[in-house]
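Only one protein chain is missing; all other protein chains are in place.
Up next, chain A:
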């Protein structure tokens, strides 16, 4: 009898363990490459996945679209339950994403939208147009009273990055309010060294530049270097101050704004982006319907209120 009981218990245990094994959810996380803000979102995704008790397989493509393509294929082979992807390049990874769709694996794009993809089920990321608009609006408020032609320098992100393009669009839309503004746009490819050279050249060509917009606030220290070079380094409120705004929320941007060198920055909500990505994946795994596009606008902080909001700024150390 005890033998029978024992085997029943054993079978029950086995069943429950397979049952719980079946409930184990694995998320595949495909990251384009590692840099500060990306790590911020990735960490938020990992934390939320851990909270939900999910297993997570993370792959990083080092900025190479072909690598990402094969990494996603390998996630499909490993039969993950959902894939979260931040794409290096939409077209190159589409084949792998369609492979995931065929295998019935839901795909959530995060941070970088894949509007033309036939495989993506949902997107969560920044509202880059509104972020650019907010940074532009504050600049407009500072420059409004000036008479004569106003030259403004815009440091662009990468020309093929949707977030860079949208920030620029929002920023330019905001500056349309000023009738007498000329925007000098310089490409930087998100690279601070290029931003440095571009700022230097721009100030050589136009010593009278009144404001600088940085598509990423990690480039603000480079602007600081150039203004120091040409003796134009003045704080907010001082005579001759060059208005500086940016988007991101890194420590560079936080420190520059806190010290009053920059007027204000838009801080992206990386934690919420990461959490939402995992929640979307959960809903899709459970077969629920989700909104296709989920954007999270950033918050704008000025040199006056940034320090009191330190806790909400992902990069602030």
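Keep in mind that, in the parts below, a residue touches a chain if its C-beta (ideal position, glycine included) is under 8 Å from a C-beta of that chain, and two chains touch if they have at least 3 such contacts; residues count from 1.
The working rule: contacts and distances are computed from a predicted model.
K.L.:
Identify the UniProt protein name of the omitted chain, choosing among "FAD binding domain-containing protein", "1-acyl-sn-glycerol-3-phosphate acyltransferase", "ABC transporter permease" or "ATPase".
P.N.:
Options "FAD binding domain-containing protein", "1-acyl-sn-glycerol-3-phosphate acyltransferase", "ABC transporter permease" or "ATPase" narrow down to "ABC transporter permease" for the missing chain.
K.L.:
Tell me which residue among A:120, A:198 or A:313 touches the hidden chain in the full complex.
P.N.:
From the options A:120, A:198 or A:313, the contact with the absent chain belongs to A:198.
K.L.:
Looking beyond the chains shown, say which of A:76, A:93 or A:156 touches the absent one.
P.N.:
A:156
K.L.:
Could you tell me which of A:221, A:274 or A:298 touches the chain that is not displayed?
P.N.:
The single option touching the absent chain is A:221.
K.L.:
For the chain that's not shown, point to the residue among A:30, A:68, A:250 or A:275 touching it.
P.N.:
Touching the chain that is not displayed is residue A:250.
K.L.:
Tell me which stretches of chain A touch the chain missing from the display.
P.N.:
33-36, 38-39, 62, 156, 159, 184-187, 191-193, 196-198, 200-202, 204-207, 218, 221-222, 224-225, 228-230, 250-252, 255, 315
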